[in-house]
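Apart from one protein chain that is not included, each protein chain of the complex appears where it belongs.
Letters are used for the chains, namely A, B and C, taken in the order the chains are written, and counting of residues starts over at 1 for each.
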Amino acid sequence: MSTLVAPVQESPSESSRVHYLNVSYGIKSWLFTTDHKRIALLYLGSITFMFLVGGIAATLMRLHLIEPQGTLFEPGTYNKLFTIHGIVMVFFFLVPSIPATLGNFLVPMMIGARDLAFPKLNLLSWYVYIVGSLFTLYAIIAGGVDTGWTFYTPYSSNYAHSEVIAVALGVFITGFSSILTGLNFIVTIHKMRAPGLTWFRLPLFIWAIYATSIIFILGTPVIAITLFLLGLERLLHIGIFDPAIGGDPLLFQHLFWFYSHPAVYIMILPGMGVISELVTCFARKRIFGYSFVAFSSMAIAVISFLVWGHHMFVTGQSIYAGLIFSVLSFLVAIPSAVKVFNWTATLYKGSISYQAPMLYALGFIGLFTMGGLTGLFLASLATDVHLNGTYFIVAHFHYIMVGGAVMAYLGGIHFWWPKLTGRLYPDGWARFGALVIFVGFNLTFFPQFMLGYLGMPRRYAVYPAEFQVLNVMSSAGASILGIGYLIPLIYLFWSMRYGPPAGPNPWRAKGLEWETPSPPPTENFEEIPVVTEDAYNYARSDGGTRG
Amino acid sequence: MSDQEQRGHIVPVGIYVRIFLGLIVLTGITTAAAYVDLGAMNTVVALAIAVVKMLLVVLFFMHVKYSTNLTRLVIIAGFFWLAILVALTLSDELTRHWTPESGAWSALLPILPRFF
Amino acid sequence: MADMAAHGAHPPGFAHQFEEMAQQREAGSLGMWVFLVTEIMFFGGLFATYTVYRSLHPQAFEMGSHLLEARFGATNTAVLISSSLTMALAIHSAQTGKSKSTIIGYLIATLVLGAAFIGIKLYFEWYHDYVEHLIPGIDFVIRPEWGHAGSQVPLFFCFYFFMTGLHALHMVIGIGILSVLAIMTARQRFSSEYYAPLEISGLYWHFVDIVWIFLFPLLYLIGGRYGTGVH
Partner (left out) sequence: MASLLHSGFSCVATVLTAIPVRPTAASTIADDVDKLHFTLTGITFFFTGIIFATILYFMIKYRRRSDNERPADIEGSLPLEIAWTLIPALICAVIFVWASSLYFRNSRPPVASTEIFVIGKQWMWHLQHPEGPREINELHVPVNVPIKLTMTSEDVIHDFYVPAFRVKKDVLPGRYTSIWFQATKTGTYHIFCGQYCGADHAEMIGWVFVMTPTDYAAWISGGSRNESMAQVGERLFAKLGCDTCHLPDGSGRGPSLAGLYGKPEKLRSGETRPVDEALIRQAIVNPNSILLPKYPPIMPTFQGQVNEEQVLQLIAYVKSIGTEERQTNSK
């Protein structure tokens, strides 16, 4: 175990230095802030709360599924649990997780700007997120919604007797929070880069956030109009998806998945950006094939809009449309493969250290590869007929969302924690937490691949007895995973008060954000830095970007 | 920064009025065209006129004629993504009742599996 | 904050996170264009579903379109185009530093034309449709003379009311923005160097006009109105 990086002795003037946290105190200073760093922390708090809500739902589901004829919950209640787990985790945790917290905090600092292009819009996006969350939390308390996070009509429009409109409104409103965040990032990255910071000197995290913002801008409005139409159809009892007047329920699925598949790339792309930062910093080496990794982010963003039909292979979609979507779904796997190979190649001839962020990064690469390759089963028409709607699908997207996006999110939080709070966390505990999460995760979701291939359908409150052994293993893994997630919560909070003070660059990483003291002052830089060298060139000099 | 760029391009009023008149005339044409039986062409003509009117408004009223290529790229991307949504959704809705008879591409299929 | 003074006096409305005025103006207009792309995709969802259903049920859409009065659609288009003109002239007069009253005059003209559009829409069309039982969900009556495509005509009217309703909502928001702009101009907030809010609201207003430019032929002029004597 390499020793903890020696903390810089806190000079007396250092602690009295004015930075974005102690520049002003009180509720008003937080609720009316336009500082991108404070908004990032506001998001961090609200997102962690929503993660806990989703996590509790997941734990209850796994407890219920221990017995084949589960008696813990009524089937109706179980349906509400998996719907809440789906909606809260997708729309309120995974979509905003990295862009709104790390993205908001780091984008201006990484490109040498004082703040995002539209700070007031940034604060508005947080308030819109909060209003959306309140609608959804109201729906949960008022009886929950049981349509699944996909809201398929005609069940959600005509037959469901639960808070569908409240949740649809909540997700509709939160969509605008993503749009405002995406808009802010695109304009900031285009217009506010420091002098000398050309596109190919940008950190890859910025490329990933830029690609994610493109999906925010082009995809989110379509789910907004879709849920708007769903709400109207449910209120007026007449609408365009109603088969009685010639409507087509599959059209709802087309519109829904037009956003929701790119949305899964919204969730993973920022994670890929974080991994590029972590792998290069902890291997102390330039990224292998910079332009290929950058362009693969853009390629994923574009092709992700062409593949949504693979969710509908068995819904009576036309065979020929199925062929088109199948070929495009195979195409979208290529850029992800290129990224994984480039990360692995970056480790070659590096000088790798194994602190917690690096463990998360290596865990990400392994699990994301597994998740991505199981996607090929679902892109190929013949096997998707058997696997669609089973636990194979549940395992596939959890490998990418939990094994990928959440691991990258935790890795990113640990990596930039010293910059966020000016404190170092206990690395020993952090590594232990990472290992518990890795083990718990695999024990939870690998059995679900087997359950899926055996034919156990998803969203089942009760299941035939022969699937019980695998379900018990999965539930056991879920309890380990649940504990694994609590560990970082504890020592990160602890480190906020008792953690040793971190110097401006505890990991000796490259990047403009490490040029500022941590925690950084409100206006980030005394004067805007001039960038003269490429990203991640650890080989040339140590620390500092200006060579 | 030349003064022109500093304040953004100033378009003489004359152009605005001419564009306005053009739009009014085109509205008249498209309405009149609706009363003439062109069969399927009715829709094509109506859409063509609408696109021309849109271009007039975008290029002159919204100054895109004088603005950066980035703005033009953003606009084109917007319409291109809308085209993706329409095209791929129609690719399903319109071909849903086609059944693969033994002819056409599916004839090729019986040969392929011999290789796997 | 010593460096801020070094940048020399900035015109009013300069935001601290930018380096100079042109950068802020470009960022503003790029931001609005990116927002308009989200609006294209927002209305795009409706246009896509409209295209799908029109290709699946052409007779029902033609039948429904003939029930609408093209003359009101045409007048509304003319009203909106003139409001675009007055909006453009308002920006032009701000750019060239015309007097405050000229700018406010043009803004009020745009506002009035927008209100006229909504007035025509509400009174002459929607109320008229309500009287004729053409609003789906509220005692929609399928008329026998519609013949075979009768059961799908409510689908067309769903689209008619959803699309024109969403467009009217954007008009109301536009009118709100225009009145705020008029007040800000009255308070001498703009000058020939800083008129970005005017320009950005102009982009929004022109976009709403473009949406109507497409809505008019797609909803009112389906399949032509020859020979059926329908006005």
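Keep this in mind: a contact is a pair of C-beta atoms (placed from the backbone, for glycine too) under 8 Å apart; a residue touches a chain by one contact, two chains touch by 3 or more.
Keep in mind that this is a model prediction, so the values were computed, not measured.
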If the hidden chain were put back, which of A:A160, A:I215, A:L278 or A:A509 would touch it?
A:A160
Missing-chain contact among A:Y360, A:Y460, A:Y491 or A:F525 belongs to A:Y460
With the missing chain put back, one of A:G196, A:G289 or A:P504 would touch it. Which one?
A:G289
Residue of A:G45, A:G143, A:P195 or A:P243 touching the missing chain in the full complex:
A:P243
Of the residues in chain A, which ones touch the absent chain?
2, 75-76, 79, 146-148, 150, 152, 154-155, 158-160, 243-244, 249-250, 283-286, 288-292, 314-316, 319, 322-323, 326-327, 330-331, 333-334, 337-338, 340-342, 344-345, 347-354, 362, 365-366, 369-370, 373-374, 376-377, 379-383, 385-386, 388-390, 450, 453-455, 457, 459-464, 466, 469-470, 537-540, 542
I need the residue numbers on chain C that touch the omitted chain, in ascending order.
147-151
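What we mean here is this: only the chains that are shown with their structure count from here on.
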Need the CA-centroid distance for the pair chain B / chain C, whole Å please.
18
Chain A to chain B: how many Å between their CA centres?
34
Give me the residue numbers in chain B that touch at least two other chains, ranges are fine.
70, 77-78, 81, 85, 89, 93-94
Quick check on chain A: which residues sit in contact with 2+ other chains?
190, 218, 222, 248, 251, 255
Quick check on the complex: what are the chain C residues that touch chain A?
1, 3, 15-19, 23, 26-27, 30-31, 34-35, 37-39, 41-46, 48-49, 52-53, 56-57, 60, 136-137, 140, 151-152, 154-155, 158-159, 162
In the complex with chain A, residue positions of chain B that touch it
70, 77-78, 81, 84-85, 88-89, 91-98, 100
Contact footprint of chain C on chain B as seen in their complex:
1, 5-8, 10-11, 13, 16-17, 19-20, 23-24, 27-28, 30-31, 33-38, 42-43, 46-47, 49-50, 53-54, 57-58, 60-62, 67-68, 70-71, 74-75, 77-79, 81-82, 85-86, 89-90, 93-94
